[in-house]
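I have a structure here, written as C-alpha cells, and I will follow up with some questions on it.
Note that one protein chain of the assembly has been removed; the remaining protein chains are unaltered in position.
Entry: chain A
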Amino acid sequence: MELTINGSAHQVDVEPDTPLLWVLRDTLGMTGTKYGCGVAQCGACTVLIDGQATRSCVTSVDSVAGMAITTIEAIEQDAEGRKVVEAWVANQVPQCGYCQSGQVMAATALLKQTPHPNEDDIADAMMNLCRCGTYNAISAAVRQAAQA
C-alpha cells in the first residue's frame, strides 16, 4: 500500500485495517504523533488528512491511501503550521507536552479552514484533551496565530 505522508510516498506492508497511528509510529518511525487513548477521545494522535484534522488512532490505513497525510514532523514546512508553532512557543503552551503534537495539528487545521476564527470556532476545533490543563494557553496561542 502506498501512503503520501508530508509530500513523500511510502510503501507499507500492513493489514489494511491497521490504524494509521501505528503505521506512522511503528512502521515508519514517525513518533511525533502520539498514542493517548486509541478510541478517538483525547486527540493526541491528530494528523491532517487532506487538510482536515483527523484522529489517526481510529483511521484505518487503507482509508487514507492516496490522500495527503500531514504529520507534526512537517509542521514547520506549512505556512499555517509555522504560525501555530511560533504562537505555541510565544505563549509557552506546553507543560508535559505529550498532547501538544495533536493540539498543534488541530490548530493548524482550524487556521487552514478558518483563517480568522471567532471564539466559537476555536472552541469547536480545539477539543483535544490536555491533562496538564494548558487550555487557556492553547486558546491564547490560537488567537495569536490567527493574527500573525
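Keep this in mind: a contact is a pair of C-beta atoms (placed from the backbone, for glycine too) under 8 Å apart; a residue touches a chain by one contact, two chains touch by 3 or more; residues count from 1.
In this text, contacts and distances are computed from a predicted model.
Within the choices "Quinol oxidase subunit 1", "Peptide/nickel transport system permease protein", "ATP-binding cassette domain-containing protein" or "Isoquinoline 1-oxidoreductase, beta subunit", the name that UniProt assigns to the complex's undisplayed chain is "Isoquinoline 1-oxidoreductase, beta subunit". Checked against the full complex, the candidates A:27, A:113 or A:144 give a single residue touching the omitted chain, namely A:27.
Where chain A meets the missing chain, the touching residues are 14-15, 18-19, 22, 25-27, 29, 31-39, 41-42, 44, 71-73, 75-76, 85, 88-89, 92-101, 104, 123, 126-139.
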